[in-house]
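Structure record follows, encoded as structure tokens.
Note that this complex is displayed minus one protein chain, with the remaining chains in position.
Letters are used for the chains, namely A, B, C, D and E, taken in the order the chains are written, and counting of residues starts over at 1 for each.
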């Protein structure tokens, strides 16, 4: 690996500054707030509860539903409120990313709702949303096999680097966001956009997994802080 | 109070010419037609009936639903058909304005639908709609504690005056539409837009209540006419 | 009748080249593909099946539902996906055109779905859709009193002619699409657009009925071909 | 549509079988018709039509817009219909139902196909600015045969529509504040609607006749007897004879109907 | 809104009847209020407001657009409110509910009717280009009295909004990359919300107070004591005395509230 220094002074395997707080909302069953780089993400969890939408319920298992949403003011050009195709896709794959850690079979006919609000966006919101959502799920007291964590690697100026900023994402050549369960190292989300050789891809996935492990430490600290004080 | 004469020759406490007719439609359970100034309002009432929308029903009480709607051709620049934010708000507060007079607890699992169509608009349609809706409710044979009536006062050229025309509403400084139950003098709708001192507001509400009492007489006449002839 | 020759060389009572194939899709219960002139139409039939939309079911009879849809790329200027007013109307009258041939009373609480996709359009798609839908219904093994068939006559350069092309439809004076049940000669769809005298209309309906009988032979051939090979 | 009790169904069918109707009319007779025009001051054209208890209001509003690319010198007609929940206990609020779309489109086709509005006179600047006429139908009381009431209302409103004069000054459209011109109309039209009950074709059906009928036929005819639009509706077929009978009667009836305009 | 158990209802009513409240406040006392501004770097104006456990975020984004035809030299305000499902277990995702529309419109009317934003200074070129301010309210935690929290948030955000300088060069709008100006504000405003419980008017209601109340009254007052907006809500009526009492108290309370700005 090279020892390039990036635009914002980070090393190739360095995360942006990251801050997580658990239990930030009163009404929600669980919640978390996360800042990473210029991203500000708020997550609330409700459930397990009976759904008001009966056709979504399943007799033998619980159901998880995610809603990833960007605030109109979270980006440079105001975004129209409400879901669009991008947010629908992210909502879907975020649910897929979190589901493996939940023991949904214990909650037949129930629904767990996860609301991810991007208050401000600066590259990498889908991974940040997953990371924050896991903390909120723990805060809600929902038992999990593991704390899912998200992080991306990518390719910028022909180098594989960790945790792309918005600027790097725009100027870069590839972005590989993943989510994983740190205990087993299993991958629960994987996307790849842009140009990568097979070798570069392998490098990127290793780096992203390493990033996930680092972020996972910060998740745990946030939960310790919350639950040791109380 | 001053003795100014208004643009259209009215005195400060004078209503625009008003005309109400009960029972103007065949299919509806009750109906009314109202003209005041350039406004033309048609109201139909259906119910109490079982609703086709089951989730709206309540086991211990009847439910009232209002739909205030402006015809596309009712205003100078054609309005797109269908509800908008303004009409949603008016529908909501109109239901709130009429509900106190109805003995809904007598109609569990039932729905009363009130459809207010603004065929032509010239200022003050929400009050006119409430006034006409009350007449239509009586025409539908639905028992009421009182006949709710709506009227506005406002501030034009620094004077508090009754029942603003469209022109006065545009040029004026404030508009205070209210609805009341004349027997008890209780207020069931109140809004205020524009600039008023506390004293002016008190004056406006007194004047609007006086206006309501006058309009109430015309409601009663319309009902007498309809039911004495038959 | 005159012996004019038309733009595309056809005689007044001549159909465009027409080709029908039954059973072209794997998943659907029945299907058909039809080309006539430049039209390409694909039809799939599902049912009788229990509907996922419970409020559409009727306790004493089966229900038929049609969806006529044009592909965005089927016309010169791209069409926005999804239903519009024209396709809603055609869906409705297509269901009306096919229903009389079906013995729906034999399928209480069931639904037959007919999906008509216009892959490419060149005049006369509604009749072509009905013709293809009948073949798909037979392919689905749904018993019918008769094979409904559609065809249009019209008026072009003051002559009554059969089966208008897109160009003739645009330049012509009238279009009279019909659907009929060939055994009884009963009419199950009829529209007429444009200028016709009473006499011309009578001529047009006779010609269209004659056209229907010809197209019906091609329907039967398609079914024979499919079911004699198998 | 409401379910009709079996006894009503049989009673109506028996009456019609004997060439009679619930309300005493002949099979080829309309209910009372009344037409009022200019009922909406803020609309450039308007009318209220009653046929028996059925009642519709139409308003016409012009708006400047771009022509369609393939007809750069023609104005545009847009017909819209709201079957208001006020008009019938089975009508629901929300986006237009299939019935409402069909109603608007059949009414629209009559006007459009008869070419009675001189659309070329609605062109302000070829390819750039034309008048678009928004024809909004408001159904307020449904006692049967909305089709004919709507077509009469539109026809009456078009005949009384006045548009502001628009001219091009320095490449911009200037709309006159007070100068208007009559919408140019070169013909008149009516729609005659029949339903089939038993084996009879019955004109101007009431609501209960509509609900027991097996099929419907709308016939649009101009004052001079030309057929410009037709539409079959309903669950059962019609015979060729049913259709030719209705067309023939519609040509006669249209002459009566347009006298109300 | 959630159903309140009968026992909670009676307890709250009894407390209020004795001029007391669940959380120990006086009937005319607000919960703790905190306001943070410039919380969103990408928004030209923003604020986060907490009143007790209630929490809202607002962001303001400008966009160049066309003025309304009847006010060619004025900028435009657009207030939008999302009652996010995150904020309350009974809020549902989807298009804005009636409650959400009412909330946005009441908050908007306060700002609009007090004329505290100098809209004429948002005109870039008369009749052609004006600034449109999109005021987006994000409700993230609902513990009662969203109205007052939202109005405070909007007020705080407006006061800190900076817009880019736009000029007309060669008939085209040029937006400066770094030069900005403060949104011109000439007044301050707060909304005081009351609910009626028993025969008392209670300010700044909690969620459970809201759910047992018979009626609601929002009173918008400017710093200088002028009433600029009011709205009654709820299923039961108010008396004239209720209203005059609330208006009078709101004038006093507004002075306190705007000190938080």
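Criterion: a contact is a pair of C-beta atoms (placed from the backbone, for glycine too) under 8 Å apart; a residue touches a chain by one contact, two chains touch by 3 or more.
In this text the structure is predicted, and so the values were computed from the model without any measurement.
Undergrad: Which displayed chains does the hidden chain touch?
TA: A, C
Undergrad: Out of A:24, A:43, A:75 or A:93, which touches the unshown chain?
TA: From the options A:24, A:43, A:75 or A:93, the contact with the absent chain belongs to A:93.
Undergrad: Which is it among A:50, A:193 or A:221 that touches the chain not included here?
TA: Of the listed residues, the one touching the omitted chain is A:193.
Undergrad: Identify the residues of subunit C touching the omitted chain, counting contacts across the whole complex.
TA: That gives, for subunit C, the contact residues 25-28, 31, 38, 40, 42-44, 46, 49, 52, 67, 69, 71-78, 81-82, 113, 115, 117, 119-121.
Undergrad: In the complete complex, which positions of subunit A touch the hidden chain?
TA: 85-86, 88-89, 91-93, 96, 99-100, 174, 176, 180-181, 184-198, 201-202, 205, 209
Going forward, only the chains that are shown with their structure count from here on.
Undergrad: Between subunit A and subunit B, what's the gap in Å when you average each chain's C-alpha atoms?
TA: Spacing between the chain centres: roughly 52 Å.
Undergrad: So how far apart, in whole Å, are subunit B and subunit D when each is placed at the average of its C-alpha atoms?
TA: Subunit B and subunit D have C-alpha centres separated by 32 Å.
Undergrad: Drawing the touching chains as a network, do you get a line, a ring, a star, a complete graph or other?
TA: line
Undergrad: Following the definition at the start, I'd like every touching pair of chains, please.
TA: Every touching chain pair, ordered by label, is A-E, B-D, B-E, C-D.
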